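Got a structure for you, questions after.
Shown here: the complex without one of its protein chains, the others still in place.
A, B and C label the chains in the order they appear, each numbered from 1.
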Amino acid sequence: MTNASLGTLKVEIWRGAEEGDFETFEVPSQPSQTVLDLVTYVQRKLDPSLAYRFACRVGVCGSCAMTVNGTPRWTCRTHVQKVASSGRVRIEPLRNLPILKDLATDMAPFFDKGQEALGRFVPSDARASEVATIPPDDPKRKEANAAIECIGCGVCYSACDVVSWQPDYLGPAALNRAWTLVNDVRDGDRQGHLKAVAEDAGCHACHGHQNCVEHCPVGLNPTRSIAGLKRLVVMAALKGEL
Amino acid sequence: MKRLELWLYIAQRGSALVLAPLVLLHLGVILYAVSGGLSAAEILGRTRSTMLWPAAYGLFVVAAAIHAAIGLRVVVREWTHWRNRTLDFAALGFGLVLLLLGLRAVQAIA
Amino acid sequence: MRNHASYRAFLVHRLSGLGLALFLPIHLIVLGLAVEASALDGFLRWSELPLVKAAETILVVLLALHMFGGLRLLAIELLPWSDRQKNWIGWAAAASLAVGAGFVIRTFA
Partner (left out) sequence: MSGLERHQTDLLILGSGGAGLLAALHAHDKDPSLEITIAVKGLLGKSGCTRMVQGGYNVALAPGDSLQRHFMDTIEGGKWLNHQELAWRLVEGAVERIVELENRWGCFFDRNPDGRLHFKAFAGQTVDRTVHKGDLTGIEIINRLAEQVWARGIKRMEEHRAIALIPSRDGQRLSGVLMLDIRTGEFRFVAAKAVLLATGGGPTMYLYHTPSGDKSCDGLAMALRAGLKLRDMEMVQFHPTGLIAGKDTRITGTIIEEGLRGAGGHILDGSGERFMHKYDPRNERATRDIVSRGMYDQMKAGRTGPNGGVFITMKHLDPAMVRKQFKGMVTRCADVGFDLVSGNVEVVPTAHYMMGGVEYALDCRTSLPGLFAAGEDTGGVHGANRLGGNGVANSTVYGGIAGEAMAAFAKSDGGIVAPDEAAIEAAVADTMRPFSRKSGDLNALRERLYKLMWDDVGIIRSEESLKRGEKALDDLAAELAETGLPQTTRAFNLTWADWLSLDSLILTSRAIAAAALRRDDSRGAHYRSDFPETGSLEKSENTVVTLEGNRIAVTTTPVAFTRVRPGQTLA
C-alpha cells in the first residue's frame, strides 16, 4: 500500500569506502518501513550501484547493522519512525570496521577477535554418547545462558570507544562469548579461555562504558560478562594459574 | 613482560583499593583542619605526635604514585597517538617523580 | 551513542582522574616546601584567599567524584553483578556533592 500523503524522507547515505561522502536521496515514507527498506528502495529505484548487506530481514543473522543517525543499529528491525529526526535519516557503515563499499563493512576482524578470545567450545567429552545432564537453574548455566544469544551483529563492537581507541581490544562480543564458555560446565579448557582474555588487549582493557549494553539489539549485557571475566582473570593471575 | 597490561590493571585496581580509605581519611583531615582554623604549628604538632600519620600518608603517596602513573598511561594511550615503549618510561618517570615529591612532603610532617 | 549515564560516569571519572594527576604533583611540591612551619603558615594564609578556596573546593569535589566513581567501578568489577549498578552512579554523584557541600560550609562558614 503506498501512501503518498506520508511525504518523503531525506536519506543521506555514505558512498565510497574509507574515502567517500554522503549522498542524499528522497525516499517516499511508508507506514511500515524499516531502515533496511530505505536502503533497499534506494538500491532498487534510485541508484542500482548502492552496496549494503542483509540476509534474514528479521533480526537473527546480524548482517544488516549500520550506523543510523550516529547510532549503530540492526536496520531490518528498526522502524524509520524510531530514528528519523525531522524527516532526515543519515546512514553510514558500522564504525570500527574497514569499509568495503558504501554501507558494507569487512566483518572479518570482528570474527577474528572471537577466535583470539578462544571464543569456541573445546570439547571435554566429544565422544560421549549422551548429552550432559545440566540443571537449567545451576548458577553457571544461568550465567552462560544469559549471555549466549548473540547474533554477532557487531553493533556493540562498533559502539565501543575502547575498540576505536585501542584497535587490538578484543571487544564486547568476543569477551561475552568467552564468558559463556568459562561458565559452560561441558567445556574442556575453561582455563584456556581465561588465558586468552588475559592477553594484552583482553578483558581488563574495558572501562565499563556500557555503550555495548545500551546498543545490543538483543538485550545482552557484555559489561556484566566482562566484569565476570575480570574477576576470574585477576584471581587466576594472583594465584599464579595463568 | 608477559601480560604486562593485566598486571598493570591489577596494580591499578589494587592501589585504588588502598587509596579509597586513605582518601576518606584525608578528606576528613582537611575538613577538620580548615574548619578548625588550625595553625601550621598545631597541624604539624599533631601529625608529628605519632608515626601513624606519616605512615598513612606514606602509604597514600606510594599507592597514588602507582595508581596515577598507570592511569595516565592508559589515558595517553587511548587519547593520543603516543603508545610505544617511550610512553611506558614516561609513565614510570611520572610515578617516580610523584613518589619523590610525596615522600619529601611526608618527611616534612613526620 | 554516548548519551547515557554510564558513559558520562566514565567521562567524569577520567577527567577527575586527569585533574587529580595533574594537581597532585603541585600539591606535593607546595607541601614539600613547607618543611619549615613558617612556610606552611604562609601557605595556609594564602589558602584563605576566596579564589584559592574555590579552587580547593573543586579539587576536593574532584577527589570525591573520582573516589566514589572509582569505588562504583571497583564494585562492578569485583562484586557479583547487580542490576542496581545504574543507581550507584547517582549515589556516587550525591556522595561527592555532599562532600563538596560539607567542604564549602566548613571553609566559608
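Here is the rule we use: a contact is a pair of C-beta atoms (placed from the backbone, for glycine too) under 8 Å apart; a residue touches a chain by one contact, two chains touch by 3 or more.
Nothing here was measured: the structure is a model prediction, and the numbers come from that model.
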Next item on the list: Taking the whole complex into account, name the chains on display that the unshown chain touches.
Entry: A
Check: Any idea which of A:Leu94, A:Ala144 or A:Leu220 touches the chain not displayed?
Finding: A:Ala144
Next item on the list: May I ask which residue of A:Ile13, A:Leu36 or A:Val162 touches the chain that does not appear here?
Entry: A:Leu36
Notebook entry, point to check: For chain A, which residues touch the unseen chain?
Noted result: 1-2, 30-34, 36-37, 40-41, 43-45, 48-63, 76-79, 81, 100-102, 104, 107, 111, 114-115, 119-121, 123, 125-138, 141, 144-145, 148-152, 177, 180-181, 184, 186-187
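Going forward, only the chains that are shown with their structure count from here on.
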Next item on the list: Could you please state the distance in Å, as a whole number, between where the Cα atoms of chain A are centred and where those of chain C are centred?
Entry: 36
Next item on the list: Would you mind pulling out the distance in Å between where the CA atoms of chain A average out and where those of chain B do?
Entry: 39
Margin query: For chain B versus chain C, what separation do you get between their C-alpha means, in angstrom?
Written below: 14
Item checked: Interface hub residues of chain B, defined as touching at least two other chains -> 13
Check: In chain A, what residues contact two or more other chains?
Finding: none
Note to self: For the complex, give me every residue of chain C touching chain A.
What the structure shows: 1-2, 4, 6-7, 10, 14, 73, 76-78, 81
Note to self: For the complex, give me every residue of chain B touching chain C.
What the structure shows: 13, 16-17, 19-20, 23-24, 27, 30-31, 34-35, 39-41, 43-44, 61, 64, 68, 71-72, 75, 97-98, 101-102, 104-105, 107-109
Next item on the list: Quick one: which bits of chain A touch chain B in the complex? Just the residue numbers, please.
Entry: 162, 165-166, 198-202, 204-205, 233-234, 237-238, 242
